[in-house]
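The block that comes next holds subunit A.
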Amino acid sequence: MSTSEQIGVVVGGSLTKSLEVRLDAGHSAQLGQYVMTPLDDETRLLGMVTDVLLQSAESGPTAWPPPAGDDPGSRLLREVLLDTGVYTAIEVNPYLEVRAAGESTRARRLPRHFARVALADQDALDRAFDTGDRPAISLGTPLGMADIQVAVDLERLFERSAGIFGKSGTGKTVLALQILDAMVANSARSATNRDRNVALIFDMHNDYGWGLKFQGDGGGERRSLKQRHPSDVSVYSLDANAPNVDGLVVIGTRDIEPEDLAILQSTAYFTSLAVEASYELRSRFGRDWIDELMADDPSPAVIRRCSLDDGEEAASWARVANKIGIASGSLDSLRRGLRRIVRREFVQSGGNQFNQVIDHIVQTLQGGKSVVIQFGARHGSDLTSYMLVANMLSRRIWEEYRAAMEKAAGDVSKEPDRLVIVIEEAHKFIDRALAGQSIFGQIARELRKYNVTLLVIDQRPSQIDPEVLSQIGTRFCLQLDSEADVEALVSGMSGRAGLRQVIASLESKQQALVFGHALPMPVVVRPPDLTRDSAPGASLRTRLGATEAQSAPATPRGLYG
Partner candidate 1 sequence: MTLRMDQVVGELAGFIERYRAQLAAMDLGLDAAESALRVWALDPEAGNRQLEHAMVDSRDPYAVARNESPLGVFDPPERGPVTVIASDGSSIEPDRFAPVQCFVINSGYVVLPYGVPAVEPRLGAQAVLGPDFTSSPDPGRDDGGDETSARGWGVNLRRDVHELEVGAWAALPAAESGPAVLLYDGTLLPWDLDSPEVAIRIRAELQERTNRALDDIRAAGTGISLGAYVSGSRARDVVTSLAALSPGSARRWPEADSQLMYRLLAPNQRSAVFEARSKRRDRIEEQFSSHQVCFFYLRVGDDIARVELPHWATAPEPLGRLHATLVDQCERCGGYPRALQEAHEQAVISAGDRLQFSLLLERAAARQGLQPRANSKQMSKRRRAL
Partner candidate 2 sequence: MNATPRVVEAGLRDFQCAYETYVEDPFRLGQLVAVREGPAVTFGVVADIQSGAEDPSRPLQSQGEPGQTAAEVMAENPHIRPLLRTRLIVACCGHAEGETPRSALPPMPPPLLALVEPATVAETIRITSDGAFLALLVDSSVCDDAVIAAAIRNAAPAFAAGAYDFSVRAGKELARLLKAEPSRLTSILRGVAP
């Protein structure tokens, strides 16, 4: 048993809520720190501090506080009453039973009254967060323990969708980059596609391609995925003039389907009636429906299909609307919206371009490379472009993946690489209203049935459809201001009252609470610094304690020998 210094004793509590620990004189603990207490000779209970309270054992001392003077009598009185009449207590969420030998399990027992409580030591945390020889991503140092590192099992992290949440400026992008960097590094050394994860990243602000604009220490730029893993990452852009790209994303008007427009209701491009109208028009006019609608006047083909060639009046879009049975206002709104879309430089008339792009991207992904779709300065701040492109690409790629998985029919060697789709501003895509229409909602709900998961990066989790949010397995939570956002993240988790408190106490930078599917228990971490010279895959740990940078170059023998 460890000989960590005792900080207090257990005086009460419940397994479903929290333990109450009375601190010994002169000791303190912070929110988010780990403590441990013996359950029996072999096992320790590991838990996290979720509240710190000043208590009074009797009403006397607080009703009649001792005098504040410096005379010996007052000093003695204060010192005696501290930790007797009044004392400090902490609430601890119990999480794990850690054994001297063997696996750690979820906490099912409580310690006895007056069991001694100590700060968790390295040994306990190592056992708790043990990832064995499996690849893991270093999360940084737990709160109050600067010489210990915790890591998250990579496989478990991407088994389900994951999310990085926090208000702007808290470091979501840096954290996402470190995670993706490690993932790419791991995939690069994986021999089979069973062990490989590839990412499709919809990069709103050009952070994940060549370089990341760093706002932290010293500022400047940090090398991003392409620089770190030149042969494992491909970068596409919507911007024809963008440097350092491997491909251009072009959308043809024939590629846009009404389903693609549905998601743009949240940006107020299309009303729901307009979207409904687009389905009707698409079925009537076929794949050229947008080109047709862009004409000032209905084309002869349109006239013919709408049976407007009876010669009574001049053909107009109003008559077309009338004929089809949609409100002319809706048709006008639809045409206006479409016009705004086709004006974008990456939208061209026609239709073959997109399929080529899709095929290209899919091949790249299947080849084991990750793909970054950059929106850049020109389109990154254009939410509509982002949503349109991300949705269109994701939907079609997902379709490919589904087909491929069904074709593989259980033969693992034929299955495509596991795909992680990374989207920012997720609440725009998967809020309550749109969750049904968005491909991302569907992906999240279907778990990893088709080898596709999400990594969402967002600052308003309260706006995400709760059902979808509940499918996000592992959550990285940076500082959040809104109570609603915090509540949305912790809802459904055990000990959520304590987690709420911990989140509320996070620093504005470089502090995150990580919890969920991939971790045995929540942990408050200080993520590693992203320095100028940090090596590619710096956060990847292939075996306990070793990082990618330290381990031998990837050879079949060196890797597992």
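As a selection rule, all candidates are chains of the complex that A comes from, given by their letters.
Note that a residue touches a chain if its C-beta (ideal position, glycine included) is under 8 Å from a C-beta of that chain, and two chains touch if they have at least 3 such contacts; residues count from 1.
The structure presented is a predicted model; accordingly, all values stated were derived computationally and were not measured.
> Considering only the touch criterion given at the top, point me to the candidate in 1 or 2 that touches subunit A in this complex.
Here subunit A touches candidate 2.
> Under the definition above, what is the set of subunit A residues touching candidate 2 in their complex?
Residues in contact with candidate 2: 57-61, 64, 66, 71-73, 75-77, 79-81, 83-85.
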